[in-house]
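Only one protein chain is missing; all other protein chains are in place.
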Amino acid sequence: MKTNLSARLRPLWGMAALVALWAGVHATKAIDPVLLPSPLEALQAFWNGLASGSLWGDFEKTIVRTVLSFLIALAVAVPLGVILGANEKIYEGIEFAIDFFRSTPASAMFPLFLVLFGVGERTKIAVAAFGAALAILFNVAYGVMSARKQRQLAARVMGAPRWRVLTDVTLLESMPQVFVGMRSGVSIALVIVIVAEMFIGSTDGLGQRIMNAQTIFDMPDMYASIFAAGLLGYVMNLVFLMAERRFVHWGGK
Amino acid sequence: MKTNLSARLRPLWGMAALVALWAGVHATKAIDPVLLPSPLEALQAFWNGLASGSLWGDFEKTIVRTVLSFLIALAVAVPLGVILGANEKIYEGIEFAIDFFRSTPASAMFPLFLVLFGVGERTKIAVAAFGAALAILFNVAYGVMSARKQRQLAARVMGAPRWRVLTDVTLLESMPQVFVGMRSGVSIALVIVIVAEMFIGSTDGLGQRIMNAQTIFDMPDMYASIFAAGLLGYVMNLVFLMAERRFVHWGGK
Amino acid sequence: MASDSSQASGGGRVAGKAGGATDGVQRWFAPGTHITIRGLSKRFGDAQVYDNFDLDIPHGKVTSVFGPNGCGKSTLINMIAGILPFDSGEILFEGKTARETRIGYVFQNYREAVFPWMKAIDNIRYPLQYLGLDKGEREARMDRLMEAFDVKLDLSRYPYQMSGGQQQLVSIMRALVVEPEVLFLDEPFSALDYEMVMFLRDRLQKVLVERGVTTLLVSHDLDEAVLLADHVLLLTKRPTRVADNLRFDAPRPRTAATTVTPEFIELKSEALEIFQREVRR
Amino acid sequence: MASDSSQASGGGRVAGKAGGATDGVQRWFAPGTHITIRGLSKRFGDAQVYDNFDLDIPHGKVTSVFGPNGCGKSTLINMIAGILPFDSGEILFEGKTARETRIGYVFQNYREAVFPWMKAIDNIRYPLQYLGLDKGEREARMDRLMEAFDVKLDLSRYPYQMSGGQQQLVSIMRALVVEPEVLFLDEPFSALDYEMVMFLRDRLQKVLVERGVTTLLVSHDLDEAVLLADHVLLLTKRPTRVADNLRFDAPRPRTAATTVTPEFIELKSEALEIFQREVRR
Partner (left out) sequence: ADKIKFGVFPSSAALPFYIAQNRGWFKEAGLEVEEVPMTSHPLTVQAIVAGSIDGAANLVTLEGANMEARRRGTLKYISLNGQNSQHVIEQFVVKASSPAKSLKDFKGGFKLFSAPGPANIGAARAVLRKVGLVENKDFTIQEQQIGVHLGALQSGNFDGGYTLEPAATIMVAQNIGRRVETGVIATYLLGRKDASAFAAGAVLSDKFIAERPDVAKRFAAVWARGVKAAQTDSSTRGYLVQGMKVPPELAATVPLPRIVPVSELSAADVADFQKFLDIGTELGVIKEQIDGKSVVKAM
């Protein structure tokens, strides 16, 4: 799939449009400039943060936590999702728990996880992994359950044992849904990591940065940090988007 | 699809297992009983809350807010998702914004929404609707983009105008994904409503109840409220699950 | 869709022999031609399927297309029907576009072309709404179709509850209900039983000739291809050219008896000879 | 899978005429039988497809199945292959189960049975890994297959880059590469071109007879069904019974010349007569 320059730059339009909207709102003073700084001020704060080195450190911390919790979630949720999806009865039994926790805010789970994992790094990663795992599990199991049956039967006839049917056919058949799950999962992991950095004490990370900026009412820095978080989320999604394009070449055909 | 009693009761097993686990942890005192009350105490608190009427009122408020924001999200996101999914170039342009906001915690958005919608009911509903809409939009657009093309072409040949192809074929072809989106969306709406009730000044709702219980360390009431929230999430998911079973009868065939 | 013949299209030169390799010069279409294809090129990745391909499809006649697997028959029909873009060249419908023409299409891939969320009867009824007919006329068309087919099939089932052949039959009925101006049949009988094939050959001949429907029939059954055809179009392997375009003038209706006439046998063996020569080349 | 013939199975009574309507008494299988079906019942919703159906499929022979659309041919094969549960009755493979038997299956729905995430060649190679062969033997089998087919087809493509007929060919090759004990062919040539069909009929006859593969061939082309068959199994409409089971003993290899022999023509017209009588009933 060859893409020319304009197609490659298309995602940037989205960013440009968003920033333009922001600048527009700022210019018309529809929102008080004290509350919403101009993109330029935020950019300045962003740049200062990077230059002074502190933003980069927080960025890095958040990335590491997010990636770590996502990987844990992935390792747990994909196999489990496939197995549950393939055994609809077990899934039905466990569905309550999945939907229950999917619908409970991570912040309400903090007390429990604090008790289980203490006040350190582990709690943040555990909560985020838990939230991401639920999203991935939900999507993978759903994909497996609603995968078309014909090819699975073909593999059975060819003598594939049940678990090979799962790994060779069902999982691939539900690949698009698995990718949706992974993209949901990575976004959720990031959101929870940031919330955890905000509310479960932390000395670093973008969440703590946002919280601090809010406390001392440094709006440019707050928006710079939020923008950094959103950007990070986009980039991580982009990785999966590109992986999917490359890997699920048969999609929609 | 006739289901016998044991199949009907299967979801209850999940709940039973969860409660049993909880009771087990409580019994072994692995977690300090002050921090994790027994299910019985929580049930008692739940019952008292209902009997005294205050829990029911909070419950109702949260339900109303969640349903309202979900409906707004649905009305906006499904048509938009279909349109964006059908115009991949526009979608690529806007993807940045979608992934950006999906990866930003709702709580970081509160200040902005407070400015836009004031401190009343509207902010809570707007933030929740925004969050839910992103999830629905993401899933619907994805479903539309990865829908198989053959039937859409068949409709084209039969003379269907482009928008009819979208509504008659593409949307139905991507129905499973739309349902995933709706289930994600309703859970997210609930989560954000609760978080908003926790943090944006609120005098009622399950979120405020959880927060208050946590501040005064009334753990039975806190867990009762959390349980009520999770249960609500499950029930709302169940509605979609059943709707899907009935509606998407052709799934997987 | 680029066109390097846009200028020539305006001209009024008389067409040469339909199809065949061209020397790069575009021709204007012959009288009685419904669909004119000029300079058509199409490639998939590194596989050139059509390269500067010309073809005239006569109005109101049945053209059978006979060619080896993968030569591009389905591709050709899809391009004509306007659902597959091509790299260059042009396709004209007596001045109209494909969108403006009432088309019936039985896909080779019939299972994936019916709508599983609709009952068979609703699948068949579906295209009627785009014809701008009033309700009464729509109902009348459905009734006429049902009568003509007199199916014993339970049409209140969903497609996924039907056997392959039954799905293909639904697909055929859906293509016919609109009373198309142009009908594309891509191996339309491949899953149907003997009795049903015999019945449909009869019915189709009657309907198509009566209404003067321009028909393109792809079939790997040479008997069938010749029996139903006014023209038998023989295609080569890729890059695809027209190997020959044979006329078959036997009177209609043609029945099993036709297949034992000397003209039939002669034409069939001629077609076979050309086909085999081309395939083995 | 309930069985109301479990007791009778233990007995040693000699089988009656294979298939045909039963009087409720179950029979033990005849010598030389590979697949024995007894008291098979299957319904979809309110449609009873099979009701107490008996059939013996002889070892190492080609059985052609000929029946109207929707009579349950694909359903029958799926039940025998062990991928569709049935309501009652039993299906035995000389004492083995379907899982223990090496099966090749060309699905009617060939497009949905190949794996789009694998190249054609990998699709064909896929089933070999379950035979417990070493690498050399697996390669040898692939080489033998490639040689036998001598395909000009580019097998490094993905299925969705192939035409319908090419996909069907891949599906056939995948079924043959395992050198199956039992081969199910559900309208295996429906999308193939004339040349390829001729070639495959030849090849299959050779392979099947040589290796003594028990084959079930569903075809709506009566010529083909008879030409390849040792037994022609004629099925009725639903609820499906065996209308008749005709033997065809002409010497092999059978070619186009066979189709003009008097035995062939006679058997064919007999089959047609029974079929039409049953369909029109």
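So that you can tell them apart, the chains are marked A, B, C and D in the order they are listed, and the count of residues begins at 1 in each.
Heads up, the rule we're going with is that contacts are C-beta pairs under 8 Å (C-beta built on N, C-alpha and C of every residue); 3 or more make two chains touch, one makes a residue touch a chain.
All figures in this text were calculated on a predicted structure; none of them were measured in a lab.
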Check: For the chain left off this view, which of B:Leu21, B:Leu40, B:Val119 or B:Val239 is in contact with it?
Finding: B:Val119
Notebook entry, point to check: Of B:Asn139, B:Gln214 or B:Asn237, which one is in contact with the hidden chain?
Noted result: B:Gln214
Item checked: Residue numbers in chain B that touch the chain omitted from display -> 31-32, 34-35, 110-111, 114-115, 118-119, 199-203, 211-212, 214-217
Item checked: Touching residues (missing chain, whole complex) on chain A -> 31-32, 34-35, 110-111, 114-115, 118-120, 198-203, 208, 211-212, 214-218
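FYI, only the chains that are shown with their structure count from here on.
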Next item on the list: From chain A, count the fewest steps through touching chains until chain C is reached.
Entry: 2
Checklist line | Set of chains adjacent to chain A and to chain D | finding: none
Notebook entry, point to check: Distance-wise, how many Å sit between the C-alpha centres of chain B and chain C, to the nearest whole number?
Noted result: 50
Checklist line | Averaged-CA centre spacing for the pair chain D and chain C, given as whole angstrom | finding: 32
Notebook entry, point to check: Taking each residue of chain C in turn, which ones touch at least two of the other chains?
Noted result: 109, 112
Checklist line | Multi-chain contact sites of chain A, meaning residues that touch two or more partners | finding: 148, 253
Note to self: Which category does the touching pattern between chains fall into here: line, ring, star, complete, or other?
What the structure shows: ring
Item checked: Pairs of chains, among all present, that meet the touch criterion -> A-B, A-D, B-C, C-D
Check: Okay, in this complex, where on chain B does chain C touch?
Finding: 148, 150-151, 153-161, 164, 168-169, 172, 175, 248-250, 253
Notebook entry, point to check: Along chain D, where are the residues that touch chain C in the complex?
Noted result: 44-45, 66-70, 72-74, 108-109, 111-112, 153, 161-166, 169, 187, 190-197, 220-222, 272, 275-276, 279-280
Next item on the list: Provide the residue numbers of chain B that touch chain A in the complex, in ascending order.
Entry: 7, 10-15, 17-18, 31-32, 35-36, 89, 92-97, 99-108, 111-112, 115-116, 135, 138-139, 142, 145-149, 176-177, 180, 183-184, 186-187, 190-191, 194-195, 198, 207, 210, 214, 222, 226, 229-234, 236-238, 241, 251-253
